[in-house]
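For this depiction, one protein chain was excluded, whereas all remaining protein chains were kept in their positions.
Should a chain be cited, it is by its letter among A, B and C, assigned in written order, with residues numbered from 1 in that chain.
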Amino acid sequence: MAEPHPHPNHLWRNPEPKRAYDVVIVGAGGHGLATAYYLAKNHGITNVAVLERGWLAGGNVARNTTVIRSNYLWDESAAIYEHSLKLWEGLSEELDYDILFSQRGVLNLVHSLGDVREGRRRVYANRLSGIDAEWLTAEEVKAFCPIVNTSPDVRYPVMGGTLQRRGGIAKHDYVAWAFARRADEMGVDLIQNCEVTGFELEGNRVVGVQTDRGPTAAGRVAICAAGHSTVLASMAGFDLPIQSHPLQALVSELLEPVLNCVVMSNAVHVYVSQAHKGELVMGAGIDPYISYAQRGSPHVIEYQLAAAIELFPIFSRAHVVRTWAGIVDVSPDASPILGLTPIANLFINCGWGTGGFKATPGAGWVYAHTIAHGQPHALNARFALERFTTGALIDEHGAAAVAH
Amino acid sequence: MLIPCPWCGDREDIEFKYGGAAQIAYPANPDSADDAAWARYVFFRPNPKGKMAERWVHSAGCRRWFNLVRDTVTHEITPTPAAEERR
Amino acid sequence: MSRLPEGGRIDRSRPIRFTFNGHTYQGCAGDTLASALLANDVRIVARSVTYGRPRGVFSAGSEEPNALVQVGSETMLRATQVELDDGLEAASLNGKGRLTSEPETARFDKIYAHCEVLVVGGGPAGRSAAQSAAQTGDRVILMDEQPLLNSDSDGLPSNVRVLLRTTAFGLYDQNLVLAAERRADGGRLWQIRARQVVLATGAHERPLVFANNDRPGILLAGAVRTYLNRYGVAPGTRGVVFTNNDTTAPLASDLRSAGIAVAAIIDIRREQAIVDTDGDDDGLRAVTLAGGDRIECDLLCVSGGFNPTDHLYSQAQGKLRYDERFACFRPDGKLPNVTVLGAANGEFDFAIQPCWLVPGTNGDWSAHFVDLERDVTVADMQRAVNAGMRSIEHVKRFTTIGTGSDQGKTSGINEVGLVGALTGQPIGGVGTTTYRPPYVPVSFALMAGRNRGDLFDPIRLTSIQPWHVAHGAVFENVGQWKRPWYFPRHDEDMEGAVQRECRAARENVAIMDVSTLGKIDIQGPDAVEFLNRIYTNAFDTLKVGFGRYGLMCKADGMVFDDGVVMHLGPDHWLATTTTGGAAAVLDWMEEWLQTEWPELTVRLTSVTDHWSAVAVVGPQSRDVVHTLFPAIAVDTQSFPFMAIREGETGGIPVRLHRITFSGELAYELWTPSWYGLALWEAVMAAGQPLGITPYGTEAMHVLRAEKGYIICGQETDGTVTPQDLGMGWIVSKKKPFIGQRSHRRGDTRRADRKHLVGLLPVDGEQLLPEGAQLVLDENTSAAVTMIGHVTSSYRSATLGRTFALGMLQRGRERFGTTVYVPLNGHVVAATVTEPIFYDRENVRRDS
Partner (left out) sequence: MIAEAIRRGALADYAERFTTLYETAGSSVSIRELPFLAQLNLRVDAGDTAVMGQVTDYLGFSLPLTPNTASQAGDRRALWLGPDEWLIVGPDDQATSLEQALRGGLGGAVGSVVDVSANRTVLEIRGSKGHDLLAHGVPIDLDPGAFGPGCCAQTLLAKAQVIIERRDEAPAFQLYIRSSFASYVADWLLDAARAL
């Protein structure tokens, strides 16, 4: 009768921090843990600490709606997300941990002629980039996901959609724990309840961090703190064009299977999937104001659920059992900042906004490369902080609208 | 949130639009700003954890911009004496 | 029947028939489904989600983890909260809800309320708080989730509004309380702003954790008393009490007076314990004591202590601390304008010996249930701790404990105690998991309220809408507006209709409703300076009575919106915006005016809805205008391109503008929206002899594209500068404007930026799909570099062929060359041209 227990018997040690590391990663979220893993695995750098002010993987990775896809508009974005998606496809095996990665397809619905144009633009671009992408008519949407209301009589009828069949979901906690476990195995120290309170600088070079558990010397320091990036950057003495906003999400009770894929609708700010145990997991639009409170305004949820019922009348009697918010780090062009900082040996990975979870392995992979080599990989070269000065943005607002 | 419009009093946040950090001045002479300085104006804004001076506009009400100080952790709002300062 | 012969707050004179799992039963008015099932000796109400174990009623309130049922299309309801109703049909669930797609019959309402004091919880503490708050004359709302107050409801003053069947489920910033009211025909969502919130939400009893503690017949001790005393139901015939505190003291006598034998009282404080239970298909049969004694019973009343119900307080970031004396978490410190009272504040008076787990007989922990709804056992928690987890949040996520629809109301504090016990941490240091809204499950439908169907989002309509509907228009959503997309005749398809509409505009005369354009009245002595700063081009030289096209950028230098700006009089202007951009442009202008340029004396007023606007387009439009306005000289010298006139036709006041978005001779006629329909009909009548043809947004798009006029949001996507569009001519070098500095950045000066171009498919029948990508190499089998995309593409009746606009890298250097458009499985060649296909010299526009 018992459900098989999916987890290994051992996940990680709980070590005391050492006095010095080759690399200190600030933030044990999905990205920080993946970075530690790839530093160890790809670059042989194992004298690494990941410092976490709370509990490991307790920030945005624990709060997101786990959508995975790579069908972004611009070449640079598509390349880094596709790199990530390819890593996802081998991740359970590589990490020897069933992260419940399910390529059930991600369907982006469109509701206006402008959306149609932008959706198709993305499909054409993705196909030429070697990313699987299909355009579906409203009838094809209905065939792929029968519970979508494709009636022409609704307020904003479904006019079609884009489909990435290789897209899907994974179990967020398990992903983080899987990276943590492997990193720990290779010698990385995962230090929880250890808050970074400052950076040790020598001239323009970082040489360590101060924490509430004492100082730690570090050859290189990598910030990986999503919504708290600007707080850390200002401790180190530089600024980031990042604004931290609440992004709310919610979950229903467990339900018998009802939804077979991931459905997103940028126009009405709904994205929803049914997790493997049966709960509907939904995300909402970003609250407009800056907040570190991990909660948002209830009207955002009201709007989102009205939109959800418009798209899926069958959801009417599902119940919200829990709402929460992450703190998303939003950059001016809705693309990440991943690379060097004005301070030598200090690196930054932030600005993923709503796209962070799907990028977890890819971002960790290129960030590890960047830290190990002291310069960016080709995949993240264009995502430098410098782009805001030159104006060479990678603007994913217009086309991807909401970059979930 | 309940936002204190200096004119209309406390109103629900759905009546407002958010204007981000307050007191960001447009460069006096944009032409003399170098690319980095210009980029700072266009793209970089304070993002504090804690008290923040910020702008709101009562868009569904009197359409006036105003300032307040809000704690970005607790959402506690302190109207400022300079609430009618619009930048 | 286990209904007691007397007692309870039920109405025995009103029997109610209902069915459960297809069997018919009878209860009384005032019963819940749970009490009625117990009264009918139905012990197994549901099966557990993971192990399929039989489960019965466990509690008497919203904390119920076991008795989850389906009632019609309503799923995952708690039998303890379902009020019995004639004809109710309920069925067991196995821990998962079943959604059905039956048509909606229920109604979901939403309402705002305001009060000085909101009291949540109608027990004695809440009632007395409401009563004393009401003495000042303040508006007081007293809310309780039960159908009747658990205290005397008479004698409350009239300024206390009592809301029953209403559960406060969220406490948000500055005391916004969301509450769900259960109503016979659906539900109502309350959004209450309260100056003061009083939380008198009581406490939840928690169970004890021992082997096979989940059998039907095992109930919380307090719930047993509720069933006996409130519902007049005996949940068993032979009872055992298992407790670690003295709140259970009155239970034995309650049981006995109901005729239930009390087989034993097992008190942990007397070093007694139940170490296992036995049962059969119908639930509990016996318990085994430490030491091996076995006691037959069909009812086990358990109490492990009480947890103050501080969910709302904690949602609002109220801090909790562990209270050793009562073995519970209670509020620590204060929240502004929130008071926690009574049991919710940990104000107890009992003795307790905390007990987080009772060892079994064989070292097996896999039937020690901690979370009944999610089927989580002590064994699961041990596995989490052994794997290295210390944080309560990790254990929760590892085991799923507390994640059910009850959100761990009965399991949460036991979980904390167990993590403390398993990891050797003090309980206060373990802390609780975070409480989040909603306190109880809330249906999507309730949250949506009436924002469904046509009310999901406002439908904005012009005054001419009734005509469009009557004449068979097919509509397009443009933002919130409904706009005619095209006007098919008879069996005409879209393409046929659009071709016909375009021909009419080019060859004789056509008419379009352009009322949706944004319109901003601008007055003040500094209006010109203001416009000069907002738009890329200058307005100093524009004479009164004329209009000029203007383009605006954001600070990053990218094109934002465009429109015609009219000079109506001294210091008086009117700017039009795109339909979709109207609100954003007004906001943008106000922001600069108020926050950055307070030295400018300029006043903005939205007049979008004041004016209806009708475009009369085509070579014969002059005749139509002349017919309607014989007093106005319409020859091109008297009424030139971009000129404005005032007129009147048949009593309709009209402002005439010679403006075109098609490149044809055209006029826009504006009238206050009361007259919009009359004006439209007048134009139709005047144009009827000329075959005047109404057209929609699609033909409008074709016509403007033939002239190479951009649409903001179609040719542009936030990454396009005026220079990219070949519109350097409209970017002033003589005066500053928003975004100007950005045009000097390295990236915006790159030679290899994308430029707006025309695209003529080599095969003039081939329609390029909008959004298709442009490449240089015909061979697309290898990796290709995309150098642009198609932004607009149409079949042109005028050109007799297809054509397109696109953004193409170094586009202006590529005029006359061929680019390729890879489509699904084939490649289409197109010639790059200047982005203008029709009347390059503006002869028709200016004629």
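What we mean here is this: a contact is a pair of C-beta atoms (placed from the backbone, for glycine too) under 8 Å apart; a residue touches a chain by one contact, two chains touch by 3 or more.
Worth saying up front: this structure is predicted, and the values here are computed from it rather than measured.
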Item to check | Where the missing chain makes contact, among the chains that are shown | outcome: B, C
Checklist entry - With respect to the chain omitted from the figure, which of C:3, C:78 or C:188 is a touching residue? => result C:188
Checklist outcome for this item: Sole touch to the unshown chain from C:245, C:307 or C:462: residue C:462
Next on the checklist: With the missing chain put back, one of C:601, C:732, C:780 or C:831 would touch it. Which one?
Outcome noted: C:601
Checklist outcome for this item: Contacts from chain B to the absent chain lie at residues 7-9, 11-12, 14-15, 60-64
Item to check | Residues of chain C (touch criterion as defined above) contacting the omitted chain | outcome: 107, 109-114, 139, 188, 191, 193, 450-451, 454-455, 457-463, 466, 481, 516, 521, 523-525, 601, 603, 605-611, 650-652, 672-678
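Methods note: only the chains that are shown with their structure count from here on.
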Checklist entry - Roughly how many whole angstrom separate the Cα centroids of chain B and chain C? => result 25
Checklist outcome for this item: Within chain A, the set of residues that touch 2 or more other chains is 293, 297, 332, 389-391
Checklist outcome for this item: Touching at least 2 other chains, the residues of chain C are 172-173, 176, 317, 556, 742, 745-746
Checklist outcome for this item: The chain B residues in contact with chain C across the complex are 1-2, 10, 12, 17, 19, 26-27, 30-31, 33, 35, 38-39, 41-43, 55, 57, 59, 63-65, 74-77, 86-87
Next on the checklist: Applying the document's contact rule, which stretches of chain A touch chain C when the two form their complex?
Outcome noted: 1-3, 5, 7-14, 55-56, 58, 62, 75, 111-114, 116-125, 127-130, 147, 154-156, 173, 192, 252-256, 258, 277-278, 293, 295, 297-298, 301-303, 305-310, 313-324, 332, 389-393, 395, 397-399
Checklist outcome for this item: Residue set of chain B touching chain A in the complex reads 1, 13-14, 17-18, 20, 35-36, 39-40, 42-45, 47-49, 52, 54, 70, 72-75
